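Every protein chain of the complex appears in place save one, which is left out.
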Amino acid sequence: MTLALLIAIPLAGALVSAVVGRSTAVARIIALAASLGTAGVAAVVWQAYASSAEALTYEFTMDGAGSFLRLAADGLSVPLVALTALLGIIAVLASWNVERIGTHMSLLLALEAAVIGVFLAADLILFYVAWEAVLIPMFFLIGGWGHENRRYAAMKFFIYTFAGSALMLVGLVLLVVLGGTGTGMPATPLPIEPASQTLVFWLLAAGLLVKIPVVPLHTWLPDAHVEAPTAGSIMLAGVLLKMGAYGIARISIPYTPDAFAAAAPILAALGVIGIVYGAAMALGQCDLKRLVAYSSVAHMGFVVLGLASGTELGLQGAMLGMVSHGLVAGLLFFLVGALYERAHTRDIGAFGGLGVTLPRWATIFVVASLASLGLPGLSGFPGEFASVVAGFGRFGFVIAVAGIGIVLAGAYTLRAVRLVVHGEPAATQAPADGLQPAALRDLDARELLIAVPLVALIVALGIWPRLVTDIAAATLGALASLAGTVS
Amino acid sequence: MIVAIGCAAAFSLGVYAVLTRRDVIAILAGAELMLGAANVQLVAFALSRGGDGAVVSSFALIVLVIAAAEAAVGMALVVTAYRRTRRTLVDEFGEVSG
Amino acid sequence: MSANDLALAVTVTVMVAGAAGTVLTSDVPRLVISLGTFLLGVAAAFLVMGSPLLAVSQVFVYVGGVLVLVLFALMMVRRSGDEKPKVATRHDLGAAVIALGVFVLLAAVLGPVAADPTPVVTAPNEVGAILLGPSLVAFELVGVLLLAALLAVLVIVKGGEDS
Amino acid sequence: MMPLWFVLVAPIAVALVIAAAGRGPVRYTRWLALVGPVAAAWAGAERLADAGRETGVAAEAVSWFVTQTGSIDVGASADPIASIMLVVVGVVASMVVVFSFGYMAEDASQPRYFALLSAFTAAMTGLVLSTSLVGLFIAWELVGACSYLLIGFWFTKPSAARAAVKAFLVTRVGDVGLLFALALLWRETGTLVTADVLAAVPTLAPATITTAALLLFVGAAGKSAQFPLHVWLPDAMEGPTPVSALIHAATMVAAGVFLLARTWPLFEASETARLVVLIIGTVTALGAATIAVPQTDIKRVLAYSTISQLGFMFAALGAGAWVAAFFHLVTHAAFKSLLFLASGSVIHGSGTQDLREMGGLGRAMPVTAATWAVGVAALAGLPPLAGFFSKDAVLDAVWVHAPVAGAALFIASALTAFYSFRATRLAFSGTFRGAGHPHESPLVMKVPLVVLAVLAATLGAGSWWFAELLGGHAGLAIPIAVASTIIAGLSAVAGWALYKTGPAADDRLAGALGGLWRAAAGAYGIDALVMRGAAASERGAATASERFDTRLVDGLVRGIAWLARRVGREFNELQSGESQLYAALVGAGAVLLASLALWLGR
Partner (left out) sequence: MDLALPLAAWLVPVLVVGGVVLGLVADALDRRPSAIVLIALGLGGASVAGFVLSGSTQPGIAMGVLAYGSGFTALPALGYGLAALAVIAGFRRYATADRGPGMAALIALGSVFAHALLAGLDLIVLFVSLSGLAVVAYALVAGAGTRRAEESAVRYFVQGTIASGLTLYGLALVFGLTGGDASFLTGSSALGSVESRPALLALALVLSAFAFKLGAFPFHAWVPDAYENADSTSAAFLSSVPKLAALVALLVIVRGTLFQADLFASATSLLVAIGVGSLLFGSFGMVRQQSVARLLGYSGIAQVGYGLLAISSGDAGIQATIVFIVTYAVGASAAFIALEAVGRVRPEWDGTRAGMAGIARRSPLLGVALTVAMLSLTGIPLFAGFWGKLHVFAALLSNDSVVLAIVAGVAAVVSFGGYGSVIRAAYFEDSNVNDDETVGEWGGSPLVVSIVLALAILALGIVPLLTGISRVYALFSL
């Protein structure tokens, strides 16, 4: 029953804040309560799963009718649900003084409910329903609260992802038709006959790879991020990108293992290209949000590499990569958003010497950047390390190309730090649109309440990655054996 | 054999009329041709295949009545279009497109 | 070639002649006449095929009603025109091809299959029995259709005043 | 017995306390920065004292990644070379901290400085103590990060910010080599615990061993600024001088040598790897020495000197004498950190870093001058100072192994003596050419100089104890010792005599050597080349992202959207509004459909 609560609370919060959203105070309280409630339940589920170590399941049955509402939480989904719940709170806190706050909060909570739905779905059709349901609130968030060409970005985001997921629907239905086991995902899914596995795999991959995003299919991400409001970006980078990788682990590996094994080299290549390409593109950006967006492409490249290795270490690396990127990207987008609120520009050249004018912001930005470039001791490193080592184990020296990406990661991150934090406090503190240069005030208590826990988690996960891998070990082990290569 | 070819001929002439006559009323005449020919073909074909005369006749009678009703509605359309625009040539209407 | 086939052949040729006349002539009176001959041809065909009721109703409904309607409309439309009323046509190759296609299809397929019927006279009361018997539903529906047609005409015509 | 976990955790805790305490109580909290180094030195000394009895406390390993097929463990233990390194790091770090009390006295953000120093100490000890290659790698990169933050300490200076990024990135290139060495070893041996890996070395294929060794060497070359990854060290001088003394003289740069020493069985098993190390070491030693000669900035002289000395150590490693290399590392740590601190005192006192603006400081700063002299003599390798013994061991090993390399090293040691005495003469004799009047540094800066001077002088004696502890051969090769002393002596005298007339001598030498002098001054253009490459890659990325990503890849997507609209326009035009066309469509459609049906059903 608790699993259903995980979706019910944010949904209820969404409905209430949509209806009563007129007054800011009420909307804030409802949103915060809903997100905190969800986080609480997520913690309970984490604890329950950790202790019992066999998947919690929930099925809504009304006098025997075959319902699609089947939820299950296992090692693969519990960490991601916890991440979603956490980022939900962060997103709510980050959109404290947004205009039309009622609808904004309700869309945010609906988004959270949909994403949790994806992670908990134990039914192929429910998975797809939740997958598409995520698009709707995000579309309205980008379109309603975005910046200059938000309309183009919202449409592009929706159509691009919808094109991928239309093909995925064909794949899913084909899976149901061929699988013959109905739409429910059995605990130990039996793979469909090899002949049609490749077709199903690549149909599913169309939808999944767009969402990760994998390089040739990534051009929607920078536009969506630049235009999305801060809370939107946090959720988009924090959790939406994980749905693709989660889909591969949850559906592609168990249902089409042979096709997955055959496609693993291609996936690994896409991952490595993503790492290098994302980093190279990020190096050339002068808009902070685009920079972090491209860095997300690079980070997700590591996750894809980890998945492609098909080994247990690789999968653990992928899981760590996902959780860590959620925290790091979430923190970075929050910081850039906070800066935008003060200076109304994201241009990297407009700043300088923030280390002096905004010491608190600068310190956290440096920590987040170091985590982003994968410095050991911070959450970025374990995921990348495990993915690269596992990837190297499976594919050999071709993975060394990722090394370029690792160096470039250092380059673009530290370039950003150099241009924004270091250097003389530039006289150009005046925001672009000529507003009286509001003395850029440093992070206030609320903003610290957001940033500090994230930093703490980043450090904790960096020092002791088994916080996440222990809970995921059993499931990932089973997946790795399915993927045929256990090393 | 003769009826079939005759009705087919009348019907296709009707089609030709609808497609080429610029005056809507002439198009209406074409429509009458088509429905008439089809009706005769219906009766002839059914009777030749052993259909009961009464059933066939009732079907044809109903068709006849309906064709007349459609002609009347068509006429109403033409008259209103004419009264408003003083034109009945079908290709002079060209406002709605795209 | 029994007498009946001969009669059928005659009526069909009358029909086709009438049809050709309506289609080709650009002169209004001739158009109306040929349409009339076509309709009479149809009535004759029904008669030959043994259904006097059909023939009579064809005459009443069409020759009486529709033909007059067409004539009246043509006259009304042309009242303002000075020269002899002309019916404009735009002969178009594409239309001819389509018409020919339809003809070939119908004739080629139906020709070999459809023999000409041996006349068996059906009395009107038999048709009445059918209409009120097994085809009662269709009969009722025709009634509704006529009501709908009436309303349709009213709605279309009324359109003019208040828009 | 000082517990190892305390040596690691204490400095981190101290760093947090200093940072949290902020500026107010910094005068008192900065003393806490001594906790880490002292603890490290104490633990190292303790373990060295009873080295005979137990070689290293049991490694408290804990597994960082657990998978069904094997786990990646992390642990710490102190074996002899780790203990020696602990002492070296401890002593040098303590002296640097004490020196910094004076040097950084009036700097505004002292808390950040001392916190970072303490964090660095923790990272360095972590690197030294780690029993698994993963632990070593983690500490390795953390050391790099601390060096980045310390070089960029005065981040308001754009040149410092850029130097910090350069240092981090160049060492990162090395770190990637190290990462893939680990990946290779994990794939081949299934474990990353150092002892197990080294135990499994005999079972590995030769190609794997060589590749792993070379990759490890790439990592080491990055950290220890060997050619071609040396470009970052001279720029690292942007950081505060005590930082240079600690990180860029004694500890971090030595990590590369320590890594090779730690994984020595791997190198021992691979002939080609050792050859590469020898060549790179020798080239770096000679090249850096030549570049050091014409340098006018006192810190850059010492920087290139460090690169050169590290070249010596790698040459020794290449020649197979890792004990000699390690001994030279220890002595070098002592006298090079002394020289850096002395240069710091000189800069503090005279207000300039440019040798041409110095002069006559001997009289103004007697203690500094004296300690500098001891350091310089040790660097030049004059007996009986420490440098003589360790450099001799290196020269002997290399000469025996590869005479050509030996000869090159002899030339390098000659150059070393020459530039060190050139700098001494320019700085300390004659009259002060700079503005203002130089003054001696306060006591708190003089004490560390004296302590290090004593160490630089006496460490030589420890060479036999050192060899016996680590199993190298003891004693001196007399002919080598004599030859090196003569060469060093002559070059020193030349250096000293030539610069009687002060900086003018440089011009004369420039005239005599022509292009070579200018090339050496510009570090043979390698640095410029690398910087131009970096700038070009940054601009290239911007245009690539603009042209390739937005125009081509995104263009493809927009193209598909345009195509959809274009097809849409075609269909819309089909709705032309002519009634006859609509009717014709119906007719034609029916005919086509019927013929299709007939054709299909034939």
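By written order: A, B, C and D. Residues from 1 in each chain.
Heads up, the rule we're going with is that a residue touches a chain if its C-beta (ideal position, glycine included) is under 8 Å from a C-beta of that chain, and two chains touch if they have at least 3 such contacts.
Values in this document were obtained by computation on a predicted structure and should not be read as measured data.
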Left-out chain, listing which of the shown chains it touches: A, B, C, D
Option from A:V98, A:I125 or A:M319 whose C-beta touches the chain left out: A:I125
Sole residue of D:G24, D:G471, D:G511 or D:G601 that reaches the chain not shown, by the stated touch rule: D:G601
Contact partner of the left-out chain, one of D:A461, D:A528 or D:A564: D:A564
Chain C residues that touch the omitted chain in the full complex: 105-106, 109-110, 113-114, 132, 134-138, 141-142, 144-145, 147-149, 151-156, 158-159, 161-163
Touching residues (missing chain, whole complex) on chain A: 60, 62, 65-69, 125-126, 128-133, 135-136, 140, 143-144, 150-151, 154-155, 158-159, 162-163, 166-167, 169-170, 173-174, 176-177, 199
Chain not shown, touching residues in chain D: 561, 564-565, 567-569, 571-572, 574-575, 577, 579-583, 585-590, 592-594, 596-598, 600-602
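Simple rule for what comes next: only the chains that are shown with their structure count from here on.
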Chain pair, C-D or A-D, that carries the greater number of C-beta contacts: A-D
Chain A and chain D: spacing of chain centres that average the CA atoms, whole Å: 36
Whole-Å gap separating chain B and chain C, where each centre is the average of the chain's CA atoms: 6
Multi-partner residues of chain B (at least 2 other chains): 15, 19-20, 91
Chain D: positions in contact with at least two other chains: 580, 584, 587
Chain pairs that touch, as defined at the top of this document: A-D, B-C, B-D, C-D
Residue ranges of chain B in contact with chain C within the complex: 1-17, 19-23, 25-26, 28-30, 32-33, 36-37, 39-41, 43-45, 47-48, 53-62, 64-66, 68-73, 75-80, 82-84, 86, 88-89, 91
Touching residues (chain side chain C, partner chain B) in the complex: 5, 8-9, 12-13, 15-16, 19-20, 22-23, 31, 35, 38-39, 42, 45-46, 49-51, 53-54, 57-58, 61-62, 65-66, 69-70, 73-74, 77, 80, 87-92, 94-96, 98-100, 102-103, 106-107, 110-117, 120-122, 126-127, 129-131, 134-135, 138-139, 142, 145-146, 149, 152-153, 156-157, 159-160
Residue numbers on chain C that touch chain D, as the complex places them: 90, 92, 94-95, 98-99, 101-102, 105, 109
